[in-house]
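In this view, the complex is presented without one of its protein chains, the others remaining in place.
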Amino acid sequence: MKAIRYREIDGNSLGYFALVGILGLIVAAGGLAALYMEHNGHWVTGMTNQVVWGMPHVFAVFLIVAASGALNVASISSVFNKKAYKPLAPLSAILAVCLLLGGLTVLVLDLGQPDRLVVAMTKYNFKSIFAWNMILYNGFIAIVAVYIWLMMERKMNVYSKYAGFAAFFWRLILTTGTGSIFGFIVARQAYDAAIMAPMFVIMSFAYGLAVFMLVMMASYKWSGRELGEGTIQRMKSLLGVFIGAVLYFLLAYHLTNLYGTENHGVEAFLLVDGGIYTKLFWYGTILIGCLAPLFLIFCRFTKNSNTAIVIACILVILGGLSQMYVIIIGGQAYPMEMFPGKIVESGFFDGGVKSYTPTLAETLLGLGGFALALIMVSLAVKVLRCLPVSMADKDVDPHYKAEAK
Amino acid sequence: MKQDTDMNRRRFLGQAAAAAGLAVAPGVMLYEVQARPAGEAATSKQRWGMLIDTTKCEVGCNDCVTACKTENGWGASETKSSTEQQAQWIRKVKLTDKQTGHVQSLPLMCQHCETPPCVDVCPTGASMKRADGIVLVDKHICIGCRYCMMACPYKARSFIHESLSGQKAHAPRGLGTVESCTLCVHRVDKDGTPACVESCNAKGHKAMYFGDLNDPNSEISKRLKEFGGQQIRADLGLNTGVRYQGL
Amino acid sequence: MVYLQRHIRKLVTLVGLGILLSLSLTSQAADLKPVIPTAKGGQCVEKTDVMRKNHMEFILHQRNDTLRRGIRTSKHSLKECIECHNAPANDGKVARISEKDHFCSSCHTFAAVKIDCFECHADKPEAAQYRTSAKGGH
Partner (left out) sequence: MTALSYFFVFLFYAATAVFVIGVARKIMQYARTPAPLKIPTTPAPVTQTGVVFRMAREVVLFSSLFKSNKWTWVFGWMFHFALLLAFVRHLRYAISSDNILWPLINNSLVLAAGQYGALAMLLGLTGLFGRRIFVDRVRYISAPSDYLMLILIFAIATTGAMMSFVTHTDIVQLKSFVLGLIWFNWQPLPNDGLLITHLALVALLMLIFPISKLLHAPGLFFSPTRNQVDNPREKRHISPWGQAIDDAEAKAKA
């Protein structure tokens, strides 16, 4: 195994400019959508006083959760000392920061008063898990930035392990915090469950790794560098394990809910007769987001195909977005139980299932955040030495020869 | 204009009376002045609350809601928002028992909890509870994240979805911030009664009582002591300031 | 010398552009001071030079006292500022915040200081009515 050499990608090809150009257009569209929303107010969105969080939050929460998971590769190398993952640790950390920034941008631009960001940064209510999250997000960016610096500055390399440890623990807390945003809401039937926190941690592992694998495979394919089968196969198996864990947590979440009679209503809504939410859960999350990728990863006809793995990663991401939609929007659409045993009617939509139809503006804002994260990664690999020149198995795999025998 | 003149006259008389009360002799009051002086902060000696007798609340009557709209200036000003986006500080809810078909009616608004979930979750501290138990939104530092709306078990809060103009001087409200029932805090601070309660009494229903829950001699305390009162979603243990009878 | 002349021509062009730019930066009308509408009468709650520098601090302090603690003194309250400084003219009408001759806008427009007070707060005394014909709007 040779010493790993890092170099910027050239980034002068037509393909690179096309990529940055297309992403830039999506970012611009998202920016315009945000301006439009702020100029008019939220009446131009599908969000209402009944469904108060919408499409922007689906994307923002997904990106934030994926950000934490994108750090997987770096964590595995620094914390669990797996040498094969080490060369990709800088890319993993950079992707994590970019995804988080993308998600936070969406979250901030959706605020009713985005120009009061300074207020949000200076006034904290420490009882609020939301305020905690702001500290967790900023802290994550700071810690991972230091981590990236320690990994990229050769003479500081020896210390990168400690920053890796810090980042690892920090991001576990971060995803716990994000899950708790929902877990701590006692008011709504679909939330108010402690399992939300660990479930978000597990989801972050799967979504983050899927995004990372796509970014890694694209970077190597499009820059004409070599990426060994060993790396892909190793990560793909890991992804399979994470998807299985997500399935397990979903099962546990719904089974615990079903045990209590008071939750039968909301469970029936999500699992049986909730219309779009039921469909999204079974087809989106379970079929597209879990079972199909598992099949692609472990079935012996597809498991060695890189195309199948790319498709599996894309499906995991789509399934993740769909799961976020079910949790965030579905959880709000189900009526709050204020008067058990009564039929409730009012001039403020009490009693019935709330409707939500996202408009173009809020969807573009969400997509813009995704594109922003990806464009930042594209620029980062061009200006920073974070991508190994070769990820060929013989260059990075410490057990390569042993296996080749 | 007529109404304004009346208001001014009333204010003038009130001030004159207060001056007369003070003028008799230092330290001697002819009558007990109820209102807290303007320069004094609200304290936890009081806890303002409301009692709603659902047996007296008439199905189909909307007077409390109308009075609140008139008093605080919401309802007519939002022209672009859809009905699901328009503000609703107080609403009438009709309940029909699934088993017996018994029908009840009640007004529902911010319940002014002792331990309000909205205050707990607010990241900036804009959601706040005054010392005397009134739960308010400090719109100066509200960033419009709507987490309080997610957390409120009563769906009592509204987000303003469009630019407003022509607000009432005593009820500032505007784009991109969250708002809810203030218990007519501007009236309460002048020893007044919330507009909804006043309108309910004016109609002769007398289904709503307002007063100090900490004062055992207040009418609301006496009634609660005698007849008891329920909280909506009592299972959450929020110790609401708004109580219901006959629920 | 050809070399030098070429560069001098460039320089002259640049300087010319610079002068044009600086001219465009300056105003045509050259109002050196804002026209501040007069108040209802009497002395303001603080001295003028103190108000000019610190009115925002007073209002900020008062807003927290009023909203969070229920202290409703009128001395530094925005409502009272408006009562006195945007009092109805002879025709009984008042200016809107969007007009240059509203008391607050007069200076805030002049110095380009953005305020969002009137997104929520009333910009006129409770009883007063707006003018129908806006003048001096911006």
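Note that the chains take the letters A, B and C in the order they are written out, and that residue 1 is the start of every chain.
The rule is simple: contacts are C-beta pairs under 8 Å (C-beta built on N, C-alpha and C of every residue); 3 or more make two chains touch, one makes a residue touch a chain.
All figures in this text were calculated on a predicted structure; none of them were measured in a lab.
Shown chains touched by the hidden chain across the complete assembly: A, C.
Checked against the hidden chain, the listed residues C:44, C:89 or C:113 yield one contact partner: C:113. Contacts to the hidden chain, counted on chain C, fall at residues 1-4, 7-8, 10-11, 15, 24-34, 49, 52-54, 56-57, 107, 109-114, 138. Interface with the hidden chain, as seen from chain A, comprises residues 115, 118, 383.
The working rule: only the chains that are shown with their structure count from here on.
Between chain A and chain C the centroid-to-centroid distance comes to 46 Å (mean Cα coordinates, whole Å).
Chain C has its Cα centroid 36 Å from the Cα centroid of chain B.
A separation of 42 Å divides the Cα centre of chain A from that of chain B. Touching of two or more other chains is recorded for residues 163, 175, 177 of chain B.
Residue numbers of chain C whose C-beta contacts span two or more other chains: none are found. The part of chain B that touches chain A in the complex is made up of residues 65, 80-82, 84-88, 91-99, 104, 108, 117, 119-125, 141-147, 149-155, 157-163, 175-178, 232-233, 236. Those residues of chain C whose C-beta lies close enough to touch chain B in the complex are 63, 65, 67-74, 79, 82, 119-122, 125-127.
Within the complex formed with chain B, the chain A residues making contact are 40-43, 47-50, 52-53, 111-114, 116-117, 119-120, 123-125, 127-131, 133-134, 181, 184-188, 332, 336, 338-339, 341-350, 354-355.
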